[in-house]
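One protein chain is absent from this view; the other protein chains keep their places.
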Amino acid sequence: MPEIQKHEVVHHLRQATSQLLAELNAWDNTKPDTVTGDILEIQSYLKSQLLDSPDLITRVLVSGIGVQVLVAYIDGLVDTVMVDQDIIAPILKSQTLPEKWDTETLHTGQVTKETRWTKIWPKLLRGNTIICAQEQSAVWVVDTVKYMQRPVSRPETEAAIRGPQEAFNEIVLTQMNQIRRRLPDNRLTFQKVQLGTVDQHQVIVVALRGVVNPGLLETVMYRLHRIHMDAIPNATQVGSLIRDHPRSIFPTLRYTEHVDFVVWGLEQGKIAVLVDGDPFVIVLPATLWDFYQTPMDYNSPWYDASFVRFIRIAGFFVTLYFPSLYIVFTTTNQNLVPYQLLTTIIGSHIGLPFPPILEAILMIFVIEIIREAALRLPKALSTVLGTMGAIVVGTAIVKAGFVSSQIIVIMTVTALSFYSVPAYELVGSWRLVNFVLLASAQFWGLFGVLWVSLALVVELDSMVSFGVPYLSPWIPVNWRSLKDSVVRLPLGQWRQRLGSIRPPRMSWNRTSFSKIGHPRLRYHQNRQR
Amino acid sequence: MRPLQKLFVISLVLMLLNVTACGTVAGINQTGVVLALGVDPGPSGQLLWTFMFPNPTITPSSEASVKPSEEFYTLQSYASSLVQAAEKISMLTDRHVYLGDIQVVAVSSHIGSRELVHVIHLLINTGDFPPRAWLTIASPSGEAVLKVSPPEEVVPTVFLGSYFSCQICHAIQLETRVWQVWDDLLVPSHTAVIPLSTVKGNKVQVNGSIWLTPTHIVECGRKRTLYWAMAMGKYRAGTLAIDNNRVVAEGVRIASHRWILVSSRHMVSRWIITLHGHWQSVNTGFKETSYDNLAEKMVLRHVLEIYQLAVEQHVDPFGVLNQVVWTTSGKAIMPRAEVTVLCHIAATARTE
Partner (left out) sequence: MILRTRFEPMGIFEYSTILIAAYVAGGVYVWPRYLCLMAGQNGAVALGLSGAWGLLIFLGIVFWANKTPGNTVYQKLVFTVGSTTARVVITVVGIMTMGYLALVGALYIAVLTTVVIPGHRAWTLGLVLVIYLLWLSTRPPISVVRLFTLTIPGLTVLTLITLALGIHNAQFPNALRPHWPMNWTVIGSATISGTYFWVPILPLATAVAMVRRKFRRKILRATVWTVCIQIGLLFMLYAVAVVTLGPEGVAGSTWPIVFVFENIDLSNFFISEIGLGVAIIWTVSFIGFIAWHIWHQGLLLQYMGPKCLNRHYKLAIITAVAIVGGMALQASLDPKQLETLLLNDLAPLNFWVTSLWVGVVMGITLWKQRVKKIDR
């Protein structure tokens, strides 16, 4: 056999063997997990595990005192300048024994000693550098992680006109930093939970000790620790595993990318759950009313915030009841419509092929198609499509004699009201309820709408989010929390925290206001006198 | 879900679908909305019912172009009850006759008191009929009154419906609803006052009234109706002319306060009628006080005259008998009336 062919066969065999070995390793968790002192064996082990992946960099050096050292890291995930200047250069010059490198040689901030591969692998693959010295049964793991992250940008899903414009990004460390910067209190705790046996996701539970109810924190930790899954890709999945009523169509967790909103929640005694890789942070507990609150509510004057909240509530009723009441008025309970309007409705329905219910369903489909298309298209095109859809299709469909002009008005207003809900996750829920109401209106008229509404209230009031009734603060009524309901009282008048989440520390505002309400002004006036 | 549960849910949904309201309600395209109802006497104890419908092809954009004569159409049928009449009309058209939006009922002036009371009971006891519809006596007939549509009225507004709804448009408040008439016949007074609408040319005028009791009807012309309105405080923002129309008060509002005084010997119906408004300054040497006296005397005369008429005719359009029965233990007889008229008509604000 010629030499070249022999080489190729050997190479193929070696590759096949390494693949087989890697496969066996992946299957078998019972193999010895400890680090051996042979750096060449370690080097070959690392390479074989990652199947000679090109981003694995291994280098064998000789230290200042002549000890052979293996340095390994993942290219691209590490800060190479740090590796060169703070690890390789000092080791080459080092005159100390490898055991003391963490205190005398390495220039980096965080250095840990690990002896087990199960601990070393995730760290290496996250961007740490490992240093193995010959004849040593432990390796140094040096934090050289370079975070590839997008800059902190403005929130895109919850735009605010006033107030902080800082959104989270995908890196959990940055998220923690953002929260820490706004809440520099030693009672702010970050508890780490590792989820996913394959993807090793970091989930951080954030709470303000002393304010958060210990029972609530314990429940969250219990539910997180209970999860045993191979992979959990994002916050929504984590949320779906820890929420109450996972089968319900109503969300019981709020997701937000607003840093200030999360911090506000923590200050009120809520808990935030950060999931690495997801810029949306889970805030819990979340009642129905929480989904109608926006960060802007706390960045605008109380009267303005209250008015906007009132409009949102009105939008909620329009969303739910406008189309179904149209069906009621035109199909079963015509006696409810003033005769002037009834005559006009009858007039505009002459010659139309569809009954009102089919008109409504047709319009729902038209609107949903336009919405879905606008979502998928680039922004510039979607605006054009939205306008075109609204005007051209809207008017053309009336002229074509498919539907009446009233249903166009009703469905357009309904579609707009859908999106007056600040939290997107609730839009889908109301859309489903809307369909049920439409059906009940068609079958049983106003009483159908009434029955479904009652059932909805009973269903919602039997739900909880981490022990907090879902319709709180209204059902059961919590007088202390009503200050932040439809009317948001001025913050100066908040003497206590919101009571629904039962924080152990209720006291919030201890400012001693004078009778005229200006403590400092009054103080200076008194001094002048 | 267990199979039994599944079966239960499926049967539940099927049952509920069976229980729909669809069976009892017609679709909007098959509904004929009745806006006004005319009732005239018919042969052999039957009544002639006139149903007035709006033209169904009217839309907001076409309203302006439709001629007044094409705005409404009427259909008639002979029947002894409203339900039967509606059934006959339903058979004539391809629509379900919907009575729930009736604005006004015009009953012919040729119908006698017993028959009129019967008509009112028929209306009240018809499930779909709205008892809050206005009631008027129509001369010469209910049909004639419905067919006259003044040009200022635009469909779907019915002239008489708008007329009675507007409480600041006319000086005399004559409007009454079907339920009020039904109720007036039940309470101790047993007298209902119903406005009279008369067709003159292509106009309808509401300038008289009738007093209806279960046994007889008293017709009141324009003047008596005015006096009754003064006595009852149903005269608002009108004019008052005295001294042979030489002096006129404008914006006259008459308030009436009536109660029963009982002493050991006799019972008196005590009325205080107060006049408010402004004198128009018509000539120099204007003496407000003397005109006030003239106005008081005139109103007093009219009120006593109308009270006297009521006593003579054995009717009580003032509700005096209600007060007698409810506030005292006395018998239901018309007591003597003591009327005081106070005039608070001020001088006009603009000129001396």
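Annotations for the structure displayed:
Going by the order they are written in, the chains are A and B; count residues from 1 in each one.
Operating definition for what follows: contacts are C-beta pairs under 8 Å (C-beta built on N, C-alpha and C of every residue); 3 or more make two chains touch, one makes a residue touch a chain.
Just so it is clear, the structure is predicted and the values come from calculations on it, not from any experiment.
Only one residue in the set B:57, B:93, B:202 or B:327 touches the chain that does not appear here, and it is B:327.
The residue touching the chain not shown here, chosen from A:214, A:301 or A:401, is A:214. Although one chain is not displayed, its contacts with chain A can still be listed: residues 214-216, 218-219, 222, 244, 333, 335-339, 341, 444-447, 450-451, 454-455, 457-459, 461-462, 464, 466-467, 469, 471, 474-477. Of the residues in chain B, those that touch the hidden partner chain are 12, 15-16, 18-19, 21, 23-24, 101, 127-128, 130-132, 165, 177, 179-180, 183, 186-188, 319, 322-323, 326-327, 329.
Rule of thumb we're sticking to: only the chains that are shown with their structure count from here on.
Per-chain CA centroids place chain A at a distance of 65 Å from chain B. Chain contact summary for the complex, chain B toward chain A: residues 16-17, 19-22, 25, 27-29, 31, 33, 35, 54, 56-60, 62, 98, 100-101, 103, 155-157. Residues 330-335, 339-340, 342-350, 352, 355-356, 442-445, 447-448 of chain A touch chain B in their complex.
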